[in-house]
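Sharing a structure with you now.
Just one protein chain is left out here, and the rest sit where they should.
Chains: A, B and C, in written order; residue numbering restarts at 1 for each.
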């Protein structure tokens, strides 16, 4: 019954040998594969949450994992998010590497006490003797016409919490590589999955496929190699450009790439920076990009006030003040509750609003 | 037993006649007096929380209120913050004006789900038919060598939440006037009381004392009149100055005033802006002040990353980019858990660190 | 623990008899249900059955993007709702309470607007109907009911009014019972002796998780004893039994005796929501064995057996229900979207300057967009 808790040694190699070096996968599929590999490689890894077992998760990210790795290692919990996080913390104290899921972003709120006061502080409180290698998966952001509380953006909250690291992938490759990187870290990571991108496909170069890249950042990812671990620590250039930097993360990266194509038609060469890590923020990458373009727009779905856009804008301003041609623009959600499906296209930064932001920066005149 | 639920009509006038127009009060005393007056004036007002009844609160802010206004209107709850907030929401739906307390900032986290998903959204969800006139009192910030979780700064979290208004008083007059203003609002207000200032005394001009001022902002407050309601909606100039604007709120206002005095010895004339409202932020006041001084430093106790300082700095930059002489500086807590008493003076922005921030702005050279 | 795909069933094949029962409660007894109660139950349950099935087909036709069926829970929902008086009492539903809302007189087009993605919470007026907005947070409104109920005793200044207290009824599922808020709510309610009824629909499942892996001890009602709250477990597919049990609980609260719990043992016959695929976690055979008798068919059989109403009368109810579903369909189709300005206007009673500024910017950019589309 419990023989699968420690994965048999031979299994991973066998399986790895069967998969090709590169696959076309959806983000959902890439995350599922990453979890499969993590469970095979790390006998201490556990997946837990509401409906993650038999059902395989409401987004099927954990599909098949319980059957393959055992119902002890991939298990459903009762319906209580504080319980899921509190239990994960205790499992980490017992030497496990839990990968809990909260089913939707809006249901992370009941777990905030455990996340802020416990998950983020146990290593500190215990003077490093009780590390918290916990990766909390949070299907995040809007765009799927879902019920209330199923489309929240909590990155500003998470990024403010001492003791947490926060990351959000923007495509299948990022999802696969960043999830594996996060689960190998000895510290707690909040992993924000852009749910509107779950079914979006892309090429994914697998680890150990021999095609692993060595160069840093975008080059490695675009060049077809699987990102090496040093590629996964900072931001990445999703599209190089000269006139202006669009900074985004999660689902907004794809939208910004679309905007960049449209802007290119008007001769505006936009660089798109996929921030990836929302804590720590890659200030160097921001400074390098905006140092070159001298103009920046930050885009996020979360409400504007006290959103992470303010932080990103201020980091850019601190580093590039002397060369900035215009104040950094923010194109964001409004200071309103995430609206019902009918209105979500009015709420989420759309192409027009991002183009307006770009225009304001380009047309900015001092005084 | 329940006769005190609606305060007898004659009582307030009697009491008001006995108190002079102006009193020397601690912040704690000023808040206590404000609650006393609110309970007398508004028969729907209720005070609830842990130990707020018989004990009068661990900081004595609710001292004597249960005895005077009845144990039905000022009552202890079981020890559960989500329960306190959830119950307050239901009481508001029943037509009451609850003034809940969470005992310390760090114990607001268990209530975050109710605050974010319910308190902030009920008016919206119900299309304005179920208003939430709830004022949540949160003894906030550090500086009293307290146990863990007793010195948190949650303003960045609260300010990001749609549907909430957030305010923090910096002295007894502000405490008295802003608490009365907050409790009269038809919307939810988070009222962040700087606990390290509770015992600090100051002159408080009472409402209805005939001395009510008419001018806006600092002038009114400094001039001895009780602020009129229009004085209470935005930021206030706590000290006028020409060379640089220090922006602060809560307990940091007093520290910034000290810094301003020290800087004056070196001929630097610092303006101190007491932001007061952390949502909505008074962008006009920031623009006016920094438009004049051309330099700004934001000071807060919360961790730096994703703190409200980023938002404030970005608002200033958006409005004053053309005239700013240097990027806005942030002097803040570090991205670490609030430390134990022995280290709190290393964590909270101290006079030296604020002076360093001022120096960096004054010495800033482009390029 | 199971490994995948196959699940043990919620109630076991023996059905309700196996479920643990709390000790006999001290709830007051009430008048037995009358023939006209039964007719009213049938009329409403039939209407709800039609609307519920219709909503599923509307989802398939693309009229609404999603829906959470309540198939099989008609008796629990209608039976409990008929026990309260929405003129004075207050009802706190979850996202699955079509039957409750219908029985309490909520306009069904306004109700369906939530599922049409028009407005979170629904378009009806909760202050007037005394039915709170749809609550998408599991257990999110259980504490609100306690607060509202405590407000009734405050309003009465501790003197039990002649007509008793107004009562809050809050709905929750077996899954919801795991949330900490439910514990806090029950404890607060008992401490404050608040006139509130916790109505649990134990429908065997929380999405894919069966009750026995959710509710330790096996019964939510059994938790009542630990708080000193009287609790009653009832066959949730027997409308008359649900009505009686809930009336007893309401009578208890109304009389100033404090909170009560009713646990209706029922079965979620459909998927969790239209996006769900129950085949991944239970077999059709499981469903057949666990679901028990259909509550609507059961009531109909009782009518025939007891000669309360004849087939013609029952068919009339069916026809009325079909006609109503069609009317609602047309209403839902005709339902326009809400103006985007409401995003800003309905956040606060007193909007902030910053919000007005954001609204103005949004308007300017939207108008530009609309103009350019017309051009």
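The rule is simple: a residue touches a chain if its C-beta (ideal position, glycine included) is under 8 Å from a C-beta of that chain, and two chains touch if they have at least 3 such contacts.
All values derive from a computational prediction rather than experimental measurement.
Trainee: Please provide the labels of all shown chains that the missing chain touches.
Mentor: Displayed chains contacted by the hidden chain, ordered by label: A, B, C.
Trainee: From the list A:80, A:328 or A:343, which touches the chain that is not on show?
Mentor: Here the residue in touch with the unshown chain is A:80.
Trainee: For the chain that's not shown, point to the residue among B:27, B:66, B:136 or B:235 touching it.
Mentor: Going through B:27, B:66, B:136 or B:235 one by one, B:66 is the residue touching the chain not shown.
Trainee: Given that one chain is not shown, which residue among A:30, A:52, A:89 or A:302 touches it?
Mentor: A:89
Trainee: Of C:152, C:178, C:233 or C:266, which one is in contact with the hidden chain?
Mentor: Per the contact definition at the top, the residue touching the missing chain is C:178.
Trainee: Which parts of chain C face the unshown chain closely enough to count as touching?
Mentor: 178-184, 186-187, 189-191, 213-219, 222-229
Trainee: Spell out, residue by residue, where the missing chain touches chain A.
Mentor: Contact residues on chain A toward the absent chain are 1-3, 5-6, 46, 72-73, 77-78, 80, 82-83, 85-96, 98, 113-114, 117-118, 122-131, 162-163, 165, 185-187, 279-281, 283.
Trainee: Going by the touch rule given at the top, which residues of chain B touch the chain that is not shown?
Mentor: Touch set of chain B with respect to the missing chain: 1, 50-51, 53-56, 58, 64, 66-67, 70-72, 75-76, 78-80, 82-83, 106-107, 110, 145-150, 304-305, 334-337, 339-343, 346-347, 352-353, 356.
Throughout what follows, only the chains that are shown with their structure count from here on.
Trainee: So which chain is farthest from chain B, going by the mean of the CA atoms in each chain?
Mentor: C
Trainee: Can you check how far apart chain A and chain C are, centre to centre, with Cα atoms defining each centre and the answer in Å?
Mentor: Here chain A and chain C have centroids separated by 36 Å.
Trainee: What is the distance in Å between the mean C-alpha positions of chain B and chain C?
Mentor: For chain B versus chain C, the centre distance works out to 40 Å.
Trainee: List, in ascending order, every residue of chain C touching at least 2 other chains.
Mentor: Those would be 119-121, 137, 180-181, 342, 347, 352, 354-355.
Trainee: In chain A, which residues are in touch with two or more of the other chains?
Mentor: If we look for residues of chain A contacting two or more partner chains, we find 82, 106, 110, 148-149, 305, 335-337.
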